[in-house]
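Here is chain A:
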Amino acid sequence: MVNIANPILLVVIPLFFTFLIALSGSFLKSGVKYLPVIAFALNLVVSLALIPEVVKNGMVIATTAGFKPPFAIDMAVDKLGLFLSIIASLLGFVASVYNLFYIDEEPQEKFHALFTLLVAGLTWMIITGDIFNLFVAFEVTSIAAFGLVGFHRDKGAIEAGFKYLVMGSIGGSFLLIGIIMLYAATGTLNIVDIAQKTSHLTFQQKLFPFAMIFTGLGIEGALFPLNAWLPDAHPAAPSSVSSILSGIMTTAAIYAIIRLTNTIFDFNQIYFFLMIFALLTLIFGEVSAFFQKDIKRMLAYSTIGQTGLFFFAFSLNTVNGLQGAFMQMVNHSLSKGMLFLVVGGMIMQVGSRNIDDFAGLGRKMKVSSFFLAIGAFSLMGLPPFFGFWSKLKIIFAALQNANAFLVASVVIILLMSVVEGAYFFKLLQVMFFGKQEKDVAVKEASYGMLFSVVVLGTVLLIISFYPSPVIDFMHKAAAEIINKNYITLALKLGGL
Partner candidate 1 sequence: MNILLEIMLATPFIGGLLAFIGGKVHRWVRYAVAVTFSFLTLIEALVYYNATIKGVVWGSLFGSKLVLQTNPISWLFLFIVTAMSFLIVIFSIGDMEEDKIKLDSYYMQLLFVEGAMVGIVLAGDLITFFMFWEIMSWTSYFLIIYGGKKSVAAGYKYIIMSIIGAYSMFIAIAMLYVKAHSLVYADVAATLAHSSATFVVWTVVLLGIGFFVKAAVMPLHTWLPDAHSEAPSPVSPLLSGVLIKMGAYGLFIVLYGFLSVQLAGNIMPSVFSTPILLYIIQWLAALSIVLATFLAIMQEDAKRLLAYSSISQIGYVVLGIATGTSLGVAGGLFHALNHAIFKGLLFLAVGAVIYRTGTRNLSDLGGLVKKMPYTFTALLLGIIALAGVPPLNGFVSKWMIYEALLQKKEVFLLIMAFIGSTGAFLYVYRLIHSIFLGQLPKKYENVKDVPILMQFPIWVLAVLTIVFGIFPGLAMNVIVKGMKLFGFKPIAYTLFGFPQGTAMGALKVINISAVLVVAFVAAWVLFLILSKSRKVSQYDNYAAGQVVTPELKYNYSFGFYMSFGRVIKSILKLGIERIYNYWVDAAKVFGDYYMRRVYTGNLETYNSYIVIVVTIAAVAILLGGKLW
Partner candidate 2 sequence: MVKMILIAIVAPLLAFSIGLSFMMIKRKVVARIQRRYGPTIIQPIFDIMKLLLKEDNISHGVIFSLGPIIAIAGSILSVFFIPIAGLNMLTGSGDLIALLYIMAIGSLGMALGAGDSANPNASIGISRALTLMFGYDLPLVIIVISVALQYHTTDLSAIVAAQANGHWALWSLPLSAIVGFVVTYGALGEHPFDIITAPHEVATGPMVEYGGKHLGFLMINHAFHLYVEIALFVDLFLGGASNIFIFYIKMFAVFFIMMMFDEVLPRFKIDDAVRFFWKWPTVVALISLIIVLVK
Partner candidate 3 sequence: MEKMTEEQVKSIANMLRKRSLWMIHYCTGCGAMELPPTMTSRYDMERFGLAPYVTSRQADILLITGYLNVKTLRRVITVYEQMLDPKYVIGFGSCTLNGGVYWDSYAVIKQLDRYIPADLYIAGCMPRPEAVISAFRHLMELIDSGKADGYKRYKRNLAYYKENQRKVLG
């Protein structure tokens, strides 16, 4: 009896399917599109099966490649990693279902292969236990994403893909440099092992790799000003891909930064630096989003803003702050993932990405618009949706040990929330109460696409109305990371 509660499966299954799709594409033809669905359904099952283990032990560690840690390739799923991998699998699953009805362009098998690879890479990034694997996952993700962004092969998509390619490659290089430096200094790649050995490193020895890794991951994680590729890439990509990029990729990259910062580069001075980045990201993301006419661009900028928000919460470096950050990550992944899927369906119907052309859709695409509204509300942080609880937590945490700077930051965050409200409400009122000028025959998106949206929306609604399990879970996860239980746990479970 194989124990399916093995984190390695989370990576292995989609990778296997990637190759399967690529190889079988030529003879399975259109049947190939069902393979990602199977892959992510399996992934979802695996990640759900991990829940009891993680709850029991606090962490699940799996090693492979026949070595013992610290030299093995090991996967460590802690509480947050578990949560994110569930969301990644869920998003992957619903997005691949969505793809069944959404992608009709050729070459299909390449799209599906890259798509599966993308999610595989992201899951890998989330659950990896050593930094070299992190780099590998980063590169896998990037390569898949470059291809997917340019998938439409029109001018905008190619340009966006190219920009992303250049910046992503630079980011990858920086990440690699950082990892090499760390390795040079400590002689190990296992995160926990490094954490144990960094105590005797000098400040510079720690800070330099940190700067490199931060820059590398920051490009993927949409931190200002490293995120300039994002507003081009997200709109250009097919909506299901945008959903993954926006919903999981930034989250995963930020999660990687959080983990590395907390376990390896744990010096207090860094947090102020990070907070500045977070606030800039927030301001530039939200304000830019306000001026967008293109709905996907608007959502992309909004992603930047949200990233800034949860990065800010993380940079508070308190249990509450981290809890808020995690909650906001969950909220963002679900809502933004759902929004991109909804919008994709709408764009298919309307044939335009201009917000003004969405006028009157609220009456014609009722289900889609309803879930769009819910997603938008949750992102704005309006009760009773989950975003409200996370925003509440973040602000409470920010004012915990308030100094003037933090109070000012809170004011900025709330002002930016107002801006966020401004553009989301603008979108909503156009959709629900605008008048359609053009005579387009618009009908509701197909059931398959709606299925994806409804699944995500339902999950969001469930955690909105019963937030306490998630909140408690996040609290434990945050406490684990801040209090370094992560390391002791990993040591206990033989992660080393």
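Note that in this section a residue touches a chain if its C-beta (ideal position, glycine included) is under 8 Å from a C-beta of that chain, and two chains touch if they have at least 3 such contacts; residues count from 1.
In picking the candidates, the idea was that all candidates are chains of the complex that A comes from, given by their letters.
Computed from a predicted model, the values in this text were never measured in an experiment.
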item	value
Direct contact with chain A in this complex, candidates 1, 2 or 3	1
Sites on chain A touched by candidate 1 in the complex	162-163, 166-167, 170-171, 174, 203-204, 207-208, 210-212, 214-215, 218-219, 225-226, 228-229, 231-232, 267, 269, 272-273, 284, 287-288, 290-291, 320, 363, 366, 377, 382-384, 388-389, 392-393, 395-396, 398-400, 402, 407, 410-411, 414-415, 417-418, 421-422, 425-426, 429, 432-435, 467-468, 471
